[in-house]
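The complex is shown incomplete by one protein chain, all other protein chains being positioned as in the whole.
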Amino acid sequence: MLRRPLGVAPARALSSIGPLLALLAACAFFAARSDRFLTGGNLSLVLQQVMVVGVLAIGQTLVILTAGVDLACGAIMALGGIVMTTLAARLGVPVPLAIAAGMGVTTLFGVAHGLLITSLRLPPFIVTLGTLNIAFALTQLHSRGQTVTGIPAALGALGDTFQLGGTRIVYGAVLMLVLYGVAWFGLRETAAGRHVHAVGGAPEAARLAGIHTRALLIGVYALAGLLYGVAALLSVARTGVGDPNAGQTDNLDAITAVVLGGTSLFGGRGSVLGSLVGALIVGVFRNGLTLMGVSSVYQILVTGVLVILAVATDQLTREGRR
Amino acid sequence: MLRRPLGVAPARALSSIGPLLALLAACAFFAARSDRFLTGGNLSLVLQQVMVVGVLAIGQTLVILTAGVDLACGAIMALGGIVMTTLAARLGVPVPLAIAAGMGVTTLFGVAHGLLITSLRLPPFIVTLGTLNIAFALTQLHSRGQTVTGIPAALGALGDTFQLGGTRIVYGAVLMLVLYGVAWFGLRETAAGRHVHAVGGAPEAARLAGIHTRALLIGVYALAGLLYGVAALLSVARTGVGDPNAGQTDNLDAITAVVLGGTSLFGGRGSVLGSLVGALIVGVFRNGLTLMGVSSVYQILVTGVLVILAVATDQLTREGRR
Amino acid sequence: AGCAREQSSQPIIGLITKTETNPFFVKMREGAEAAAKARGARLLSGAGRNDGDNAGQVTAMENMIAAGARVILITVSDAKAIVPAIAKARRDGILVIALDSPTDPVTAVDALFATDNYRAGTLIGQYARAALAGKPARIATLDLLPGHPVGAQRHNGFLAGFGLAAPDAGSTTLGTAQEVVCSVDTYGDQTRGQTAMENCLQRDPGINVVYTVNEPSAAGAHKALVAAGREKDVIVVSVDGGCQGVRDVGAGHIAATAQQYPLRMAELGVEAGVDFVKSGKKPSGYTDTGVALVAARPVSGVESLGVDVGLQRCFGDR
Partner (left out) sequence: MSGSIVLEARGLVKRYGHVTALDGADFALRAGEVLAVVGDNGAGKSSLIRALSGALLPDAGEIFIDGRAVRFRGPMDARRAGIETVYQDLAVAPQLSIAENLFLGREPRRAGFAGRVLRMIDRRRMHAEAAAHLRALRIDVGATTQAVETLSGGQRQGVAVARGAAFARHVVIMDEPTAALGVKESGMVLDLIRRIRERGLPVVLISHDMPHVFEIADRIHIARLGRRAAVVDPARIGMRDVVAVMTGALRPEELTSDVLA
């Protein structure tokens, strides 16, 4: 009965190479249009610009792999950032404690998502639509609408840079890459990681196979919440302030990155490294189009076309390989 | 084998009465807190304030019943409104033609959604995430960011009012109610309507039963697009201008209304009248909280809690009846 | 420049607005483009995605500097949040000029060409008070969005001009007063302005003064007042002085508006930028690009321009 040769299975880091090709094509295009594009400094800049969405997208990937979706990731991140900065700058709480509190808040949101989704069996779309509003309002209330300035240097340490072959690289970008490595390893090489795929692709089967789907899902949402806390720290480090209006576009941007990276919104299928590629595609386009002098309305237009085109291409090439 | 009493089947207009109870409870609460709430004028006002989202929510319900979702409905509506008003006010095109052109554009977006979703089998979430950006950018480009004023009276006719028992009611609100009636009838009493439910709940079964699922889906998205065009006309009539920034919050508001109304995001289950109730819940809360003098930030907080609470209650009461 | 390849001799100036979707900024960009063309400079323009999108402005700034811009003109979305990014750019030798609204602190940029939003608020506050002629005030404020400095400055300036206790120009908290019976955020949007006004009238039908943060929200408020039959006896005041807004003043929809001059800001900014690239000369300090009250019916004790003058100086579609 085994009529299918196993060309499908080799250690594939990406669920498909379509997104990677799109990224390379975009880079080639912009390199041809602007000789500033391919400089070390510029590429490091792109990395730095995507680090916040990149880390959000790791959490978002976990959630989407379980066939969920998180509309609130950016709003929760903003709340985490405001908690960290108000504690550290306004109340003089020691930096490690402030960071822990901020991450605690974002993780709590994740746990709440998990509980509502598993215990009451509410759709993730709704739960996170609700927490999107809640987190936004809490952020405004907690910050009284004010940007938090004067944060201690230690809280912004991930925004510092080091030299690598003449290019300045920000520590936060390295942290993002490390987190991608860890997530990739965990999803691929551990039982829990495979269970995440199983729960997303066939929840009932996973349950019947003895996987504690409830605990697993709560764990996934909690971990995603923790990652939003890390993103909050990166966002604070990047801008040097606690910004109550941070993250508003990141909610959809993180989802866009995951989807551009080839992860299926129906769950079970995809790779977290794809999300990194997806985040980079968006970052490269924004950077490259600005270098070319394209105004932001056209950039939005291009992003829209890009999202559809990238996913369509991915879909078509997948079908071709069947 | 008949082990189940048949309390489930009587001509049920709503898929559950949870949302209706929530609406009534909200009304009772606000009536107790403000004696202005239960006046005819105020209730007519709420109706008028929800008419745009209400009509968007009809289209959104159709889409969600097929297990899709449309993130772009508000953006497409804004584009339709700008097309109508620029044609009529800036270029002097006759009003009926201008309206037809605006609705044509929104319908075209719907057809494009349908084609991309059925032919390339792209997830509706992605397709509409893309067109959200595209429609937004086109709106800004077409209007050059300027509000379009000086529109002919005929284009705003749906914003006119008539007297009913001492209360002034806007024609647009009546149109909305009529459209809800038509949609309810069509979904319930016609074969095509039942097929929409079938395609959403069990697409393969529908196909095997000989339903042309592709044509049906394209039809649903096109019809939704047409309804966004009607919403555009209502929005123009309500504000008296072509507003390039219209509809930005309506994308999620329309989805919220549908979900509050008890329609399942997994497709096949729900009622369009529920979406009207859902839209009214949001409108009543906004109106009532303003009457009580609650500030905008708290209104956002309340909306978030409300979304989760309403859907959770609905879910729990459904389970209770099982 | 035909193809986008930059020529190294040409000065490159970056203009970053809050959004690209507001006629005020559209006009500012057009003015900057014209000024840049006249002086042989190349203009890059960018914006945040929505008002308050600080991260988007930071990204735009970084990308423009990467594209070779030596000068950044910016209308900041968040006066405080942008400061570290500006400091970094200035350390790298970039000239940064704030247009339209100040950073906090003001000294974070090399120079500021702006309207005084607090003063704009004060002018319309004074006008409304005089126009009310001693009747007890019942005020509705249709504000911008939570925590926005420009929204707060206009709102608080209005209260101060009206003779009520108000926070000073540095605060981003909206002042309250007994006379203010209803406050709603409109995000400067016409539809939301209309809904807000409708609900405020339900809350207190006796409202007789409406402060609006900009002219689209004023237009929405007017529509609600007409529907309630109150358009004749309620004083609506606003800020911006766009051509449509001034026409609304002429039509009696808005009693008075405080006019600003985005074109002038943009021209001054581009001029200073080109000078800097050519000669290394840095501008400094605050240049008030002016604000003037436009009213169809002048009131005694408050200086104002007529509608015709306002129309000559306005921005947007004439």
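Lettered A, B and C in written order, each chain numbered from 1.
In this section, a residue touches a chain if its C-beta (ideal position, glycine included) is under 8 Å from a C-beta of that chain, and two chains touch if they have at least 3 such contacts.
All values reported here derive from a predicted model rather than from experimental measurement.
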Which of B:20, B:99, B:117 or B:211 contacts the chain that the document leaves out: B:211
Per the touch definition above, residue among B:198, B:218, B:236 or B:255 touching the missing chain: B:198
Touching residues on subunit B - with respect to the absent chain: 1-4, 6, 8-9, 185, 189-192, 194-195, 197-198, 201-202, 204-212, 268-269
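By our rule, only the chains that are shown with their structure count from here on.
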Pair joined by more contacting C-beta pairs (A-C or B-C): A-C
Between subunit B and subunit C, centroid-to-centroid distance (C-alpha), Å: 34
Length of the line joining the C-alpha centres of subunit A and subunit C, rounded to whole Å: 34
For subunit B, residues that touch 2 or more chains besides their own: 140, 297
Where subunit C touches two or more other chains, by residue: 20-21, 146
Complex contacts: residues of subunit B adjacent to subunit A: 69, 116, 120-123, 125-127, 129-138, 140-141, 252, 255-256, 259, 264-266, 297-298, 300-301, 303-308, 311-312, 315-316
Residue ranges of subunit A touching subunit C (in the complex, touch as defined): 33-36, 41-42, 45, 48-49, 52, 140, 143-147, 149, 235, 238-241, 243-250, 286-287, 290-293, 295-297, 300
Residue ranges of subunit C in contact with subunit A within the complex: 1, 3-6, 20-21, 29, 42, 44-47, 49-50, 52-56, 58-60, 62-64, 66-68, 77-81, 83-85, 146-148, 172-173
